[in-house]
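Up next, subunit A:
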Amino acid sequence: MTDLLQVRGISKRFGGLQAVADVSFNLGEGEILGLIGPNGAGKTTLFNLVNGVFKSDAGTITFLGKDITGRSPDQVVHLGLARTHQIVRPLSGMSVLENVIVGACFGRENQSMREARATALEVLERVGLADRANSSARALTLAGKKRLEVARALAARPMLLLLDEVLAGLNPTEIGQMIALILSIRDGGVSVFMIEHVMQAIMNLSDRIVVLNLGRKIAEAPPAEVVKNADVVEAYLGFPDIVDKLRGAQ
Partner candidate 1 sequence: MKRTSLIAFLLSLFFVAGGFAQTITLGFTVSRTGSLNVDSLEQYRGFELWRDTVNAAGGIKAGGKSYKVQFASYDDESNSKRVQQLYTRMILEDKADFLFSPYSSSLTATASIVTEQYEKIMLTTGAAEEKTYKLGNQHLYQMFAPATQYLTVALDALKAKDPKATVAFVYEDASFSVAVVTPAKAYAQQLGFNVVFTEAYAPNTTDFSAIIDKVIASKATVLLGGGHYADGSTLARQLYGHKVPLKMISLLVAPDSPQWAELGDAAVGVIVPSQWEPQSTFKAQYGPSGADFGKAYTAKYNAPPSYESAGGYASGLVLQHAIEQAGGIDTDKVAGALNSTDITTFYGRTKFSTVASEHGLQVGHAIVLAQWQKDKAGKLVKQVIWPLAGKSADLVYPIH
Partner candidate 2 sequence: MMLRRPLFWLILLLAAVFAWLPKHGNNVALREDLILVAVAIILTSNLNLMIGYTGYVNFGHIVFYGLGGYVGLYLMTVRSWHLIPAALTAGVAVSVLALLFGLGILRLRGAYFALATIGVLEAVQAFVSNFESWGRSTGMYVSFESYVPMGGPKHALWLTYFLIIGVMALSLMLSLGIRRSKFGLGLFAIREDEDAAIVLGVNATLYKAIIYSVSAFLPAVAGALMFFKNGMIDPSIAFEYMLSLEGIVMLMLGGQGTVAGSALGAGLYERLRSYLLTSPRLSAFHLVIAGALLLLVIRLAPGGLIGWLYRLVPRSREVIE
């Protein structure tokens, strides 16, 4: 398995807070890599560093063999690295279809409007939003908006997809559908790097899991090993129910 993404020693400090400290890991082609950690561990910040929303204070990020450290998010998307947001950010004044067309137009393939429209319709079909294509993005339910996030990112035709808590707030049926979708995305040849709090899901989906605590990587291993890791358990001590879930997930 070749490495799609290599992260080496990246750090981010906000004022007095070291949000991410010296984190390194690799992500292989076709892999689903999970990212977990207690609240405030720096997971979303790590995503923001990887896709260029924040500039890393140190270290390098290599994607597809290219150094993308310090590149802006739009440049990163063009290379094939797309993401979703933890807090959904639909372009509210536009229709669902237009939202996805934006993703396709400005994605890796830099499609024309005509191509983008076809791509968008295809992606909407895939995420199950085809019937809502012409409604306003604002009018979608939370589950719908999460799917829209995924659809926009997928429309960019990425090689790697960063999913930030796409399961949070969904009901069990919706979670099941989303998991199926994620698996189908991976089967379609797209690698996935995902943050998730729904432990059962991430333990089942991930090939490997990176665990962050207080900005530091404390573990990187297949799910079965992660739950046994003493540091991980300690990190989650303040959250006994999650420890249970971690255990229960196995």
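In picking the candidates, the idea was that all candidates are chains of the complex that A comes from, given by their letters.
Here, a residue touches a chain if its C-beta (ideal position, glycine included) is under 8 Å from a C-beta of that chain, and two chains touch if they have at least 3 such contacts; residues count from 1.
Predicted model only: the values in this text are computed from it and were never measured.
Here subunit A is shown alone, and of the candidates 1 or 2 it touches 2 within this complex. Per the touch definition, subunit A reaches candidate 2 in the complex via residues 51, 53, 72-75, 77-78, 82-83, 85, 89-94, 98, 101-103, 105-107, 112-113, 116, 152, 156.
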